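Let me give you the structure first, and then I'll get to my questions.
Selected chains from the complex are presented in situ; the others are not included.
As written, the chain order gives the labels A, B and C, with residue 1 at the start of each chain.
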Amino acid sequence: MIRNDFPITPELVASHGLKPDEYERILRITGREPSFTELGIFSAMWNEHCSYKSSKRWLRTLPTKGERVIQGPGENAGVVDIGDGDCVVFKMESHNHPSYIEPYQGAATGVGGILRDVFTMGARPIAAMNSLRFGEPDHPKTRHLVAGVVAGVGGYGNAFGVPTVGGEVNFDARYNGNCLVNAFAAGLAKTDAIFLSEAKGVGLPVVYLGAKTGRDGVGGATMASAEFDDKIDEKRPTVQVGDPFTEKCLLEACLELMASGAVIAIQDMGAAGLTCSAVEMGAKGNLGIELDLDRVPVREDAMSAYEMMLSESQERMLMVLRPEKEEEAQAIFRKWGLDFAIVGKTTDDLRFRIIHQGVEVANLPIKELGDEAPEYDRPRIEPKKPVPLAADDVPQADIAESILKLLASPDQASRRWVYEQYDTMIGGNSLQRPGGDAGVVRVEGHPTKALAFSSDVTPRYCEADPFEGGKQAVAECWRNLTATGAEPLAATDNLNFGNPERPEIMGQFAAAIQGIGEACRELGFPIVSGNVSLYNETNGRGILPTPTIGGVGLIPDWSKMARIAFAAEGQTILHFGAPEGGAKHLGQSIYLRDIHGRADGAPPPVDLAHEKRVGDFMRTLIREGVATAVHDISDGGFALALAEMAMASGIGAKATLPDGVDPIPYLFGEDQGRYLLTVVSTDADRILGEAKAAGILAEKIGETGGDVLVLGESASVSVKDLTAAHESWFPSYMKG
Amino acid sequence: MKSAVVLLPGLNRDRDMIAALTKVSGQAPKTVWQTETELPDVDLIVIPGGFSFGDYLRCGAIAARMPVMRAVADAAKRGVMVMGVCNGFQILLEAGLLPGALMRNSSLQFVCREVKLQVANANTAFTRAYAPNEVIRCPVAHHDGNFFADPDTLARLEGEGRVAFRYAEDTNPNGSLNDIAGILNEDGNVLGLMPHPENLIEAAHGGSDGRGIFESALRVAA
Amino acid sequence: MKARVTVTLKNGVLDPQGKAIEGALGTLGFAGVGSVRQGKVFDVELNGTDQAKAEADLKAMCEKLLANTVIENYSVDFA
């Protein structure tokens, strides 16, 4: 058992991740030496993970408002109006460090945490995504991490009962020592029944809900804010174990509780559990909170106040209860087999007071715990702009071979091995499951509406040019939603970077956020929630900058939704948004990296006005019902996009390449803002005319049909061979 | 057709099943909570899929011992149609209403994909809307669907035409003996099956091959 | 009182997990592994001091819940 009367030594302060000047600040706030428990509370509130002390300054620059935005950043999740009294509630959050230490449980509890964020607000989860990044395939740890993380994401989400409709998987040596697990969840709620964390009313009961408290993850939030070193094993005892069964019961109990009118305020216990949730509820409501720890349901003997306040046991919530509803509320929790305990009350003194075994072990000013958290404008070095590839630097290779090689490469191979371990259709509303441009889930109870979900970032672009990379991540997400016919509504961001105390990393971070902000503003795609994960670094080597964007779009009539599979033979294929003469940009392309082993050049710039103009035009075509298949062009360019459409349908295609162009950049260039689309042949000329009138470059490039993909004189590969290459890598890699 | 859906904590395809029963029969099913000891008067009782009690211990084991299951067993004895889908199938096995066991998938992984099912016996309360040996599409989503029974039990199931559905065209996703996807009790009024017909009943699902099971029951009830 | 209940698969019952582990051990280079069968243990704490009664209770728990006697055997030990 940990006592509360440890002497507060400089070593103890340092071991809590607090810098000397931060400790000075604590002394100023308390006016005395803090108790051991108080020190723990400060360290939890003021670590990077909870206080956003390095990132706050930059997060404030993001656009967070929009016509449809009901709730932006600052609550458990963002809320966006989708009409008819419904709203979508969503957020993305990282569980990187825990997943590296124990991949199954780390990923599982990551999924559990984000689901809780969504249903704490009164929404029933309807979709999940997971954005994963691992080290190079040959690294001895990678296979184990992939297997564990994927099983953990599925293990939790499947048992909880949410369809996983999208995600990403990338491999790169820069993630060898730090994998990334970013979990996204979205739920549906009524706009007039959103629940918030702001406590209201003095002297009201504070209720503990859900599972019992153990010593899980004591110090976990602190761990998430520390770099790894070779002594990582010592950090292991803090691993949390997820219990999706309890979470499913908690979901049902919470939704019943909310419907009963018993809830004044509610907050899930995430990082630094009881501490963060109680302080947040009180501080937001301008109220003090008093907790009596003897009433906290615990599953272990002799837990100290320090441990209870810092425990990260999962599947727990804190709420302020309307007192006259106590019995009804308790009955609901008993029915679901969950704990329900009044553990404290709201007060009017703005203090955060903790009583344990009759002794006051903490008494702190509640507002200052959050408001006075340090905030840094960390020094940063402006990232150097990359040198663009020379125009005549076009390395050649056999085209058919290159396509097959790329389709069978770790980053481009089919993700079927991953997503078939996820329940992608539970709920009966999944209209598009993983494998297309975006996951689509119909809005239950509405005859025609559906929501589209996509998660995107291209870390190699961000590494070469964080500003352009940040823009591109937003643009690609927006484009993927658009490609289904959805109107992109809003996004969440999960910013994964290295150590912010290094000026180069801080420079990357700031530039990426500026790029994200610019793209979101131009595209009308506000950020309504998000999460920052810093210190993703091992032995001084940071990950690739990875600002993941999770976007949500609205489809008014899903019967007109577009998919990537060719619909039939004999249809005309159109290419939209390419520059005159076709794609040109090979810098930072997959072709350059995976065929020639080169990671040079500048990433493709994103012209946001062009992006928007082309996207809006595509959406109109889809909604008119003339587009029979649509796919955006991204990694691997035109060639891979066309191959993916063929593989998805089993139908071949014959494309004609323009005379006199070098087929390599035309086929593999990654110029942004482009789509492939098919129409019945008689519509083609009219559509090309409309595109021209709208100022959009578009061209007829071929026809669907047969069982071979023919790219002019350059290549001819059967769809069967394409599919075999594409499907083979993941299963055979995982077999070992 | 009057129907009821059994609810146990941790089941999670109850909403899918309720939607399917409502859409196919035109009548919303009643729901019955795990602690109830009497069932409403219905033609069909369905135990839906999910992870009852987390599937901790063994899939369906704890659920099978909850009070409502005694009532289900009594109803089955009286000849009421009972269908368990996925976790519901596992619960019926654990409750002793069907023979055999469902083991971990041979891949040891959860699997969610579409498979092909052959209607191995089209002359049952749950299959008569299909043609004999008809092959239909149907999704699966499970971790423990690997059907096992000792040789005598297996021979009886086969000999008595109690294999209702079989995975067809090399799509067995879990290693089940004899490609078994669904079986019946001796009287033919209890069906357990691993795949999810409730997730393939309308255009939004990309097909309606799963409807036949509900329509068969509907014909019996009429 | 502390007891350990061990539940193992009956002979002849397929054990996909054991099989997979066998295979994986081979891949990891462990030679000489004949067969692997996976089972479960339950460490149960019981009130009271009457071991005979506890044993009877535990057997009843196995019959009713802890083991699926169609495919599993069980045994009870005291610490």
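Convention: contacts are C-beta pairs under 8 Å (C-beta built on N, C-alpha and C of every residue); 3 or more make two chains touch, one makes a residue touch a chain.
Given the structure is predicted, the values throughout are model-derived calculations rather than measurements.
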>> Can you give me the copy-number formula for the whole complex, using the labels shown?
In response: A x1, B x1, C x2
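Keep in mind that, in the parts below, only the chains that are shown with their structure count from here on.
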> Approximately how many whole Å separate the CA-defined centres of subunit B and subunit C?
Replying inline: 29
> Using the average of all C-alpha atoms in each chain as its centre, how far is it in Å between subunit A and subunit C?
Replying inline: 41
>> So the centre of each chain is just the mean of its C-alpha atoms; given that, what is the distance between subunit A and subunit B in Å?
In response: 36
>> Can you tell me which positions in subunit B touch subunit A when the two form their complex?
In response: 9-10, 12-13, 15-16, 19-20, 50-51, 53-56, 109-113, 139, 141, 143, 196, 198-199, 204-205
>> Considering only the defined contacts, which subunit A positions touch subunit B in the complex?
In response: 151, 154-155, 158-161, 243-246, 248-249, 252, 336-337, 419-429, 431, 442, 558
> Which of the residues in subunit C end up touching subunit B in this complex?
Replying inline: 12-17, 19-20, 64-66, 68, 70-71
